[in-house]
Structures are given as structure tokens and as C-alpha cells.
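Excluded from the complex is one protein chain; the other protein chains are retained at their positions.
Coming up: chain A.
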Amino acid sequence: MIRRVKADLLTCLQGFRQTVFRSVGCGILACVPVQGMAHSLTPEKAPVQHWSFNGPLGHYDLAAVQRGYAVFAGVCAACHSLGAVHFSDLAAAGLSSEQVMALAATWKVPTGPGEPGQSTQRKGQPEDAFPAPYASPDAARAANNGAVPPDLSRVAIVYPGGPDRILALLTGYGAADPQDKPGIHANGFYNPYAIGHRTAMPPPLRDNAVVYADGTAATAAQEARDVTTFLAWVSSPHADSKRRLGVGVALYLCFLAILLVILKRRIWSHVAK
């Protein structure tokens, strides 16, 4: 995953040599760090975390997913969309249908073209998707110093480094920038886990940014872990069902295979080689 980020920079440096068929027009984002940069600006490797959902037999901590939703709704949703997810999807994180209804009603979604009502917004309903915070990419860019906050629906899969690096990014602010010389970095915040050690995202979390319904103390570190768990769950919400199915099916197939081995030996027992 980090490999890909490195490749990002390499592609920019080596330009056309690498890909035969495309003159690689590297993305603007990927190129920004190259200007006047040293190689040490490749993102640092995020510390390895022990997530409950890691590994083939892991599972999501649904209490953490629910707390993480609170952080997303209270903090991240001001800038990030979650466009592929509908409120009703959260039922799979252990919410009852009444809870989903109540949760959806706390959101304002834009009214569609044919819908009645004066206002351009209405209360959310379970079948609505999470609304985007900005009307257009241009509006998003204008509000965020020229960067568009990416959609987070699949972020734990597509962000190189996965949940470990998301957590590291969210908690990686605050250290003094080792090469902070005025003028070199036009804008952005120092963060060793971001590409080029700079990110346009302001430090999003602070202690008590949200109040947890289950009474857990909302420290910034706790919020970061919970929202990362939420994003990991949102990125592959069916991983747990898949693993449960896998255990059952694999056991069944093992049993069947043993029976078939016995049957095969019997049938072939009188065949001379």
C-alpha cells in the first residue's frame, strides 16, 4: 500500500519512462509534494494496530462502530460525504429500525426535483443516502483551501495503509514540522502520515468533540479509534457475515470431502493399478 504511494512519487519523477502506453499525466495531488521535496517526505509507515476486525477470523466491535458513527456525524460529516451509504445500512451495525428512523431524522437531506414542500431540505428518511456536505466539488474546494475532502464510503480499502494509516493520520498532527521554513509550504498542516507530510485537512479531533451515548470518555484518541472502526466497517460492512458463512461452509465441505475420500477408496478398492 505504501508501495503505491512511493510509486506515486516515482511516477512523477521518472515521468514518461515507466508506462509505455500513456504519457503519464500524474495527478495534481500527487505532484504537489514533488516540488522542492526531499525523499524523506514519503509518508511514514503507520504503527501496526491490533484491530478486532483484523485477520481471517476477526469481527467488528459494533459498540465501537456505533460510537464511531457519532464521531463521523458530529465531526467528519461537516466536510466528508459518505455517498454510497444509506441510513438504513446502519441497521447492520446493530441499530433497531426505530433507532435508524430517529438517526435519519437528525439529518437534513436536499429535496428531490419532484418532491412537495417549500424548503429545499427535509428530514432524512432511512432509505436516503448520507447527504454530501458541499453542493459541488468547487464549493468543497473553496471551503478547504483548494483541496476536496474525499468521499469516505470505501476509504479503509482505497486509502493506502488502510485503517492503521487512517488512525495514524487522524492522531498524527501536533508535532513540530522539522523542515518548517516559511514560504516552502504554501498551506496545509504538518502530518508525517500524509503524502508530502502535508494535508489540507485541519486536525479534526479534540477531546469531548462528541458525547458518547454509552458513557465512554470521549478523548481524542478514543474518538480516532472509534471513527476508524466505523470507516472500516462502512468500507466492508459484510465482512463479518462473509466470515461467518465461510466457517460454516468450510466445515461442511471438509466433512463432505472426507466422506468422498472414503467413497472413492471403496469404489476404487478392487481396481488393479
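One rule holds in what follows: contacts are C-beta pairs under 8 Å (C-beta built on N, C-alpha and C of every residue); 3 or more make two chains touch, one makes a residue touch a chain; residues count from 1.
What we mean here is this: contacts and distances are computed from a predicted model.
A.B. asks: Looking at what's absent rather than what's present, what does UniProt name the missing chain, "D-amino-acid oxidase", "Sugar ABC transporter ATP-binding protein", "Cytochrome b" or "Nickel import system permease protein NikB"?
C.D. replies: Of the names offered in "D-amino-acid oxidase", "Sugar ABC transporter ATP-binding protein", "Cytochrome b" or "Nickel import system permease protein NikB", the one UniProt assigns to the missing chain is "Cytochrome b".
A.B. asks: In the complete assembly, which of A:142, A:211 or A:249 touches the absent chain?
C.D. replies: Checking each option in A:142, A:211 or A:249, the one touching the absent chain turns out to be A:249.
A.B. asks: For the chain that's not shown, point to the residue among A:153, A:171, A:199 or A:228 touching it.
C.D. replies: Of the candidates A:153, A:171, A:199 or A:228, A:153 is in touch with the missing chain.
A.B. asks: If the hidden chain were put back, which residues of chain A would touch it?
C.D. replies: Within chain A, the residues that touch the unshown chain are 1, 4, 7-8, 10-11, 14, 17-22, 24-27, 29-30, 56-57, 83-86, 88-89, 153-154, 157-158, 235, 237-239, 241-243, 245-247, 249-250, 253-254, 256-257, 260-261, 263-264, 267-268, 271, 273.
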